[in-house]
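Here the complex is missing one protein chain, while the rest keep their positions.
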């Protein structure tokens, strides 16, 4: 399955060793989209690196911004006003729904249901319009800055989000009837690509892929960053850890994110959205590691500063990169069609894998 | 952002256990355990298997080029006890090699290959230490401070 | 005696004109056959053009898109534009490909799908050759279609094509049998395999009412026969890129495309003849009824295609052998009992 294969979520090459249609080995080859973001970081100031974080996991760039900004805020102990915290939660959760909608559409198209894909993208358009209204960009936002968010949301944003939340259950039920209720999909996803919880933790799986194997590890719950401890939401868990569980865990997560947004909208306080921070940031020498829960798994930033305006070293712990390690193990003994299904449910994203 | 760091007395007990090779550096959230590369494997296996540590998830493995030496950083996390820890080890940059931890945590496999690819630190005992991101015939290790590049229009 | 339909009159009038000019009757028959062949080819190419356009419009509407509307009013000429584009496309042949096999494959695929049109009862008398083994001829010819896929798969010397070719053979063979058995049910009731008899027997009640189970089995098996989703494992985009057609481009690929739509039209035409009473129908002329019903059947095929994901190869085989085949056998037994009870009481 070469780099320009239609179903590898970007430029990923999987070297398949087959006998007949059975897979013996599946080695992912990466690096086709390697832009050396970590090297670029060393010649950019701290604020100038934010647009690059958008380009890492370009489908949930709000989460990347949040992770990076919170790391620097932790390093320099910058406080964030209440309203900005709430706006950050609303934006990241909206972005999580959009990212999971893309996941669902890619599963649908990989298994042949082109109509399912179209519906997924149609609903995602609604969220992109919300983002466009709030920060002007549809995919790479750079909306979250150190000490808060760039600018306050316009008045009609709140009302449009409530409208979206009102229509969202109807959208979900439609997706469920068209896709999840479909027997062919059941047969295609159930029982294939199984990985046990204990083995998943060892190979470093995180995020919905790990929770599908029954391991309860959601950083929003275990180590609440920002104000996630003020929201009540449950973390959906799978049982067997096969493709079906990975699919259903993400579908339920969309519903949970919608609940979080609803709660955040109700508690949205008025007030400033940005604290006063110096024009040029000069953090004290030292290093910090901070993790957040991105739609694809645990996104971590390890920043080392040497007191100058430019970071000495930034390492990004990219969930898709590490989740791909399990590909070879999960694909053992499955068919080609399963490899496609497994890749779809592992949901790697090349921008993030190659960094 | 409360971060359940591993309690300091656990660190102290560890230091006592591996007295010469282990020192505690940094404070508050930057607290880490500096380990000599000889005792690295031994310490990490204890951290993983010992009931009151149980670090079963190697969350992140990376390295930093401090020009005089390389520093390999391990961020561990224990799911059952909900605590995290940072372990660091140093090696000089002429014969940069650190024992590989893939035996303890298989999740280190790709991350070690990436560190080797970008920084040139050899991980002894790694199953297939090859370049993962850069093209195979790339001569140098780009993330090293010594490596400077100026592509067109880049005034960095 | 059925009333003389319009089409029949045209044929007889043509025959008289030709009779005057050409010396002996054999010549007249030859010319008539040539005209018929020409008619069949126009029907195929016309139906292909319309079907491609219809498929894109239907799939677009189902996905809430608008579909092609640029070329010509409401995009009708879109397919014509595609055809011209395909003709002008350069025809690359993969290196190491098995030359003759590769060149012959698309042509060989087109022949059976064209030859099948011979037995379609478009209207009362308007059947090209009313063979007394009509339906049997259809099955024999349509099972020819498997070979060219395998040839294309093997000849284009690429991994995807080879796997695609293997899958075609497996899929088509295993769905041939349920197809035949579902047709068997109908033939048992009619007692003859002549197409016009089958249609005539459905004067009062269509066979879909008598044989609902056979209709469903036929529908599923026919989708598998024509390699259309949800059974399009042969050229499944996500796994095998385009299966046997991966290495084709330009006119050859268009031929494959044409053959696929010709098969689709053939499958729905047969479904109409067997189950929906061919050209029987009040008020409208026969051939219009036939076209309307075929259009309905084609819509059902398209509807299936744009709703369902694709099962895995082994699930496909398991479904074909373990479920469809026994069901069709049960159907044959039920029909037998049905016929016997009807004879017993009448």
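First chain written, first letter: the chains are A, B and C, and each begins at residue 1.
By our rule, contacts are C-beta pairs under 8 Å (C-beta built on N, C-alpha and C of every residue); 3 or more make two chains touch, one makes a residue touch a chain.
Methods note: contacts and distances are computed from a predicted model.
> Refer to UniProt and select, among "Sarcosine oxidase subunit beta", "Branched-chain amino acid ABC transporter permease", "Na+/H+ antiporter subunit C" or "4Fe-4S ferredoxin iron-sulfur binding domain-containing protein", the name of the complex member that is left out.
"4Fe-4S ferredoxin iron-sulfur binding domain-containing protein"
> Which one touches the absent chain: A:133, A:194, A:222 or A:235?
From the options A:133, A:194, A:222 or A:235, the contact with the absent chain belongs to A:133.
> Sort through A:182, A:213, A:256 or A:345 and give me the one touching the missing partner chain.
Of the candidates A:182, A:213, A:256 or A:345, A:182 is in touch with the missing chain.
> Hey, which of C:66, C:92 or C:173 is the one touching the hidden chain?
Hidden-chain contact among the options goes to C:66.
> Since one chain isn't shown, list which residues of chain A touch it in the complete complex.
44, 47-52, 115, 122, 125, 129, 132-137, 140, 142, 150, 154, 174, 177-179, 181-184, 186-187
> Tell me, which residues in chain C touch the chain that this view leaves out?
58, 61-66, 69, 303-304, 306-308, 319, 323
The criterion applied here is as follows: only the chains that are shown with their structure count from here on.
> For this assembly, give the contact graph shape among line, ring, star, complete and other.
Its topology is that of a line.
> Tell me, please, which two chains come out on top when C-beta pairs in contact are counted per chain pair.
By contact count, the leading interface is A-B.
> Between chain A and chain C, what distance separates the C-alpha centroids? Give it in angstrom.
46
> What whole-Å value do you get for the distance between chain B and chain C if each is reduced to the mean of its CA atoms?
Computed from C-alpha means, the inter-chain centre distance equals 64 Å.
> With centres defined as the mean C-alpha position, give me the chain A-chain B separation in Å.
About 25 Å separates the centre of chain A from that of chain B.
> Scan chain A for residues touching two or more other chains and write them down.
In chain A, no residue touches at least two other chains, as defined above.
> Please output the residues of chain A touching chain C within their complex, sorted ascending.
Result: residues 5-7, 21, 108-116, 118-119, 122, 178-179, 182, 184-185, 187-188, 335-338, 340 of chain A touch chain C.
> Could you list, by residue number, the parts of chain A that touch chain B in their complex?
On the chain A side, the touching residues are 30-31, 34, 36, 38-40, 43-44, 70, 74, 201-206, 215, 217, 222-226, 286-291, 298, 300, 302, 304, 312-313, 315, 317, 321-322, 324-325, 354-355.
> Please output the residues of chain C touching chain A within their complex, sorted ascending.
59, 62-65, 163, 229-230, 232-233, 236-241, 306-315
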